[in-house]
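Apart from one protein chain that is not included, each protein chain of the complex appears where it belongs.
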Amino acid sequence: MQATVEIQVVPIGNGVSVREDIKQVVSILKGFDFLIETHASGTNVEGEMSEIFKAIEKIHESLHESGTVRLLNYLKLETRTDKTPSLAGKRL
Amino acid sequence: MQATVEIQVVPIGNGVSVREDIKQVVSILKGFDFLIETHASGTNVEGEMSEIFKAIEKIHESLHESGTVRLLNYLKLETRTDKTPSLAGKRL
Amino acid sequence: MQATVEIQVVPIGNGVSVREDIKQVVSILKGFDFLIETHASGTNVEGEMSEIFKAIEKIHESLHESGTVRLLNYLKLETRTDKTPSLAGKRL
Partner (left out) sequence: MQATVEIQVVPIGNGVSVREDIKQVVSILKGFDFLIETHASGTNVEGEMSEIFKAIEKIHESLHESGTVRLLNYLKLETRTDKTPSLAGKRL
């Protein structure tokens, strides 16, 4: 099933700056067959839902391996049946 | 990997009341080996992350089959390495 | 305007445990004329929207005064015109 999702990862306990963790997240997402758009409050992703879940699992594994003790992940997942869900279709 | 997640499903285009859709979501979640707590703004779930993703995929398939055209799903996913993530550990 | 809101405060850079900060948030909310329900992923609040915003502003001021450098706040705000918005009306 095709889906769109906004991913915003929040590492807790790593200090005030989380930029390096976010870069790691985007790098992992780029390893998948997704359309990706980063913005100030997260990363918008378009792709197959099962692949999106694989990517999210990899993000949690990878950031924990890099030392993040606690990882919150705010997701806005969307699917629709009237047309193929896309980031382009969600822009004004 | 063990995880906790808050799931809030928002069906768009089904009318103002979404109670029946939410009941369907909770019924699907109860078919999995999860700890579940419903509240006014979503359902908190504790379980294995891969099972959580299976449940979410089933929720989208099932609600679309029941006629929901557009389905938003707001997720707060959390993992941690210092202890097993649990709903009990997140309460005051 | 009457509203319901879920508030989940995430202090960044305070260490892995945020329990004391959450207790401070709930204590501030209790100083207002709200109906309050805490759960594992946030606090559900029912009250007048302008009072809710006063409380949120006080939460940010108060946690910053207590030493939180960076404060994320995830809010699910809801209003409706067909009936008075309430936490009771949002439960299954």
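So that you can tell them apart, the chains are marked A, B and C in the order they are listed, and the count of residues begins at 1 in each.
Basically, a residue touches a chain if its C-beta (ideal position, glycine included) is under 8 Å from a C-beta of that chain, and two chains touch if they have at least 3 such contacts.
Model, not experiment: these values are computed from the prediction.
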{"item": "Contacting the left-out chain in the complete assembly, out of C:V16, C:I36 or C:L71", "value": "C:L71"}
{"item": "Subunit C, residues in touch with the chain not shown (by the definition above)", "value": "1, 3, 49-50, 53, 56-57, 60-61, 64, 68-82"}
{"item": "In subunit B, positions touching the absent partner", "value": "10, 12-13, 15-16, 18, 69-70, 72, 74"}
{"item": "Those residues of subunit A which, in the complete complex, touch the missing chain", "value": "4, 6, 8, 16, 19, 22-23, 26, 37-42, 44, 74, 76, 80, 82, 87-88, 90-92"}
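Following the convention adopted for this analysis, only the chains that are shown with their structure count from here on.
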{"item": "Most widely separated chain from subunit B, with each centre as the mean of CA atoms", "value": "C"}
{"item": "Interchain centroid distance [CA atoms averaged], subunit A/subunit C, Å", "value": "26"}
{"item": "Distance from subunit B to subunit A - Cα centre to Cα centre, in angstrom", "value": "18"}
{"item": "CA centroid of subunit B to CA centroid of subunit C, Å", "value": "21"}
{"item": "Subunit A: positions in contact with at least two other chains", "value": "69-70, 72, 74"}
